[in-house]
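Starting off with a structure, shown below.
Heads up, one of the protein chains got dropped from this complex, but the rest are sitting where they should.
First chain written, first letter: the chains are A and B, and each begins at residue 1.
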Amino acid sequence: MDIFQLTAVELGQKIKKKEISVVEAVQKFMERIEAIEQDVNSFVTIDKEGALAQAEAVQKQIDAGELTGPLAGVPVAVKDNLCIEGQLTTCSSKILGNFKPTFTSEAVLNLQRAGAVIVGKTNMDEFAMGSTTETSYFGPTKNPHNLAHVPGGSSGGSCAAVVAGEVPYALGSDTGGSIRQPSSFCGVVGIKPTYGTVSRYGLIAYGSSLDQIGPIAKDVTDCATILEAIASHDEKDSTSVLREDYDFTAALKDDVKGMKIGIPKDYFGEGLDAEVKAAIQKAVEVLERKGAIVETFDLGLVKYAIPAYYVIASAEASSNLERFDGVKYGYRTEEYDGLHNMYKKSRSEGFGAEVKRRIMLGSFVLSSGYYDAYYLKALRTKALIKAEFDKAFAKYDVIIGPAAPTTAPELGKSLSDPLKMYLGDIYTISLNLAGLPGMSVPVGTDSKGLPIGMQIIGDCFQEKKMIRAAYTYECATNKEHETIAAMSRKEA
Amino acid sequence: MANVISDETIEYVGILAKLELSGAEKENAKQDMEKMLDYIDTLNELDTAGIEPMSHVFPVNNVFREDVVTNGDGHEAALANAPKQKNNSFEVPKTIG
Partner (left out) sequence: MAKQYETVIGLEVHVELATKTKIFCGCSTEFGGAPNTHTCPVCTGMPGSLPVLNKQVVEYAMAVGLATNCKITQVCKFDRKNYFYPDNPQNYQISQLYLPIARDGYVEIEVGEGKKQVRIHEMHMEEDAGKLIHDEWDDSSLVDYNRSGVPLIEIVSEPDMRSSDEVISYLEKLRLIIQYLGASDCKLQEGSMRADVNLSVREVGAAEFGTRTEMKNINSFKAIARAIEGERARQIELIEEGRQVIQETRRWDDNKESSYAMRSKEDAQDYRYFPEPDLVPIVISDDWIAKIKSQQPELRTEKLERYKNEFAIPQYDAEIMTGSKTMADLFEATTAICKKPKKVANWLMGETLRLMKEHAIEADDLKFSPENLAKLVLLTDAGDINSSVAKEVFEKIFTDDIDPEQYIEEKGLKTVNDDGALKSAIETVIANNQKAVDEYKGGKEKAIGALVGQTMKAMQGKANPAKVNEMLREMLK
């Protein structure tokens, strides 16, 4: 079996058993990256030299018995909005095109403590604003299943890299669906944990009250294992929550007997692609056969999540992105006349269209006279949406629906109508507002061979129920989907 | 109700956000914002009277640090990415006339 087919945990075991060395593994993935990267464009930065140096150091620690965890020696790619000391961290934006952080994000530090070898930084929608990875300053990432299609976004680079076999797993971030939607489009497993589970320290903020970091991998076991490694209570992040449990792998049980699954009718109505709908329904039936109790219900308020989200996320983003001004780091325009001209030119030249659009909207909704009508209204709506989910989780262990209304669209078809693109977030976005965990699990492909993802939603701090349902589904279907895209060109 | 965004509003928001939009960009921005605001206005269908605005999802309170110095000389790290610097300080266009 080819090394690229292995899951992270499988590769970790081979390394532990000395069937392959860490350096060999890294070299093999580097060869793979070099062969296909020009087609996929998953990466902003590939750190071959650094990765090989890390590999040697990690191997020594493994040999000395200092690193014994399941991820020791396994290569990983990190979304380019997570700071790594001395490593270019751009958020796929011109404005941070030359930025090298002076500290490493807590999630990445946690991975390093587990013996991960970081091979590079993955492409994304600029500042995580987008659903296709086409807003990247460094060009779009392609969907490895079909290079004419987008991988989804904003963590499109991370998802594409995993399914292209460039890395066994990757980290992404999710503000409105940015892990789950590209996971669905690429046919990988991705988890957005409960807000506060993974420290945001070192994550370059988009919407601070919504952002969460999460794992992207080939299967549920990997994702649970990675989440266990990156989740921590961090005193540097005031919104980090001290949880009762961090042992997510304990939930890898092939058993959903008696588990109550709620299917929101509102997630299966108008706008949902028929093939996607059929695939999800089939997957739910699998769980039902395994003993789960499935029931449909009215979730309510579903259509209000997107407008509320765009007010809150844009408002927070407009403030979070004020620091990019050409003074302390990043891009400063060449010529300017005075301070404010320097600000305006640097920012106008440094940010792309989608980022500017959201900054403008966010600045407007917070401006004098509009705060109550827009911002407070959105925060009240958020409270109502949270209450709807609380009601649902009083009855159900998990909620299941699609991760996205369609499979991956073709490149170049989405950005011209932003509002339409935003509507694609309809099933994912409310989880960020309510702080809930959610994950996307591959459940087959459409007639064009593009993957379909099922979204499993848990109550706050109930990742384990969600993981158990996903794992049971995976066991029952024996991973019918392709874990590695065929990559027809170049790769024979 | 259809929102109408005036040139003055776009100009004003540009000042707040420190963005300078070209003529075409301004027109696009106006249309985008009008469309988005029309869409956001669907929130007005919801009766939110008496609902407390929710800024934090979880009732986590009182996260503090103790008043103990933990950081040393940080000037090298602070200035490592500075586009322009002088005398260990960030250099910017003159701020007062």
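Note that a residue touches a chain if its C-beta (ideal position, glycine included) is under 8 Å from a C-beta of that chain, and two chains touch if they have at least 3 such contacts.
Keep in mind it's a predicted model, so treat the numbers as computed, not measured.
Only one of the listed residues, A:Asp47, A:Asp174 or A:Asp325, touches the absent chain: A:Asp325.
Residue-wise, the contact with the chain that is not shown comes from A:Leu339, picked out of A:Leu52, A:Leu339, A:Ala373 or A:Leu415. As for the chain not pictured, it touches subunit A at residues 82-83, 89, 91, 96, 99, 101-103, 105, 200-205, 207-209, 235-239, 315-316, 318-319, 322-325, 327-329, 339-340, 343, 363, 366-368, 371, 375. By the touch definition given at the top, subunit B reaches the unshown chain through residues 12, 15-16, 18, 55-56, 60-71, 73-75, 77-79, 86-96.
Following the convention adopted for this analysis, only the chains that are shown with their structure count from here on.
Each chain gets one centre point, the mean of its Cα atoms, and the points for subunit A and subunit B are 23 Å apart. Residues of subunit B touching subunit A in their complex: 9-10, 12-14, 16-21, 25, 28-29, 32-33, 35-36, 39-46, 48, 51-58, 60, 63, 65, 77-78, 80-84, 90, 92-95. Those residues of subunit A that touch subunit B in the complex are listed here as 98-100, 102-103, 195-196, 209, 235, 238-239, 241, 301, 303-304, 306-308, 310-311, 318, 322, 325-332, 336, 338-345, 347-348, 351, 353, 356-357, 359-365, 367, 374, 376-384, 386, 418-419, 433-435, 460.
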